[in-house]
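For subunit A:
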Amino acid sequence: MTEIIVIILSSLGALFILLAAVGIVKMPDLYLRISVTTKAATLGIGLILLGAGIYFSDTAILARVIAIIVFMLLTAPVGAHMIGRASYFTGVKMWKNSKIDELEGKYDTKSHKLKSED
Partner candidate 1 sequence: MNNPYIILPVIFQLFTAVLLLFFWFRVNAQRLITIICSLVSLGIAIWLLKEVYQNGILTMQAGGWKAPFGITFVADVFSATMVLLTAIAGMAVAVFSTGSIRNARLKFGYFPILNFLLMGLNGAFLTGDIFNLYVWFEIIIIASFVLITIGGEKAQIEGAIKYVTMNLLASAIFLTAIAILYGLAGSLNMADLSEQVAQIENRGLVNVVAILFLVGFGIKSAIFPLYFWLPASYHTPPPAISAIFGGLLTKVGVYALLRIFTLIFVPDAFLSNLLIVLAAMTILSGGLGAILQVNMRKIFSYLIVCHIGFMIAGLGIYTELALVGAIFYLIHDIIVKTNLFLISGLIFKLKGTLNIEKLGGIYKKYPKFSLLMAIPLFSLVGIPPLSGFWAKLFLIQGSYLEGQYTLIGFILLGSFLTLWVIAKLWSEVFWKDAKDLPKKINVKYFKELKPLKQWAMVIPIVLLAATSLYIGLAAEHIILLSKQIAAELINPSAYIEAVLGSKTTTP
Partner candidate 2 sequence: MIKTKFLSNLLLSLIWVAITGAFTVENFVFGFALSFFLLWITATDRRDNKYFNRIPKLIGFVFFFLYELIKANIEVAYDVITPRHYMEPGIVKIPLDAKSDLEITLLANLITLTPGTLSLDVSDDRKVLYVHAMYVKDREEFVANIKNGFERRLLEITR
């Protein structure tokens, strides 16, 4: 039983990671790449880790695995936000087919203060 769970979890995880990998190559602009990869990878890794935690069938290890997952959930979006934001005001362009950009012109070019209204 454990083995099957592990196999399923790790397969799903690996698939999501592969998805992220393909995504990061395929997506046409940086924001989309961030968007696709952060969560696909987080989800994938989370699943694999969970599989490992279950495999060792030891509460201590499971607890540690959960801790890792929590850490990742905490850090991954922050990192994505940081690099996305920094990229925006360093002028990384959006995909040509993008629909709207409500952030345009909101950053003060010097101080990087972000306005909420125009």
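How these were chosen: all candidates are chains of the complex that A comes from, given by their letters.
List of remarks:
Here, a contact is a pair of C-beta atoms (placed from the backbone, for glycine too) under 8 Å apart; a residue touches a chain by one contact, two chains touch by 3 or more; residues count from 1.
In this text, all values refer to a predicted model and were calculated from it rather than measured experimentally.
Picking from 1 or 2, the partner of subunit A by touch in this complex is candidate 2.
Taken in their complex, subunit A has these residues touching candidate 2: 16, 19, 22-23, 26-29, 31-32, 34-36, 38-40, 42-43, 58-61, 63-64, 66-67, 73-74, 76-78, 80-81, 84-85, 88, 94-95, 97-104, 106, 113-116.
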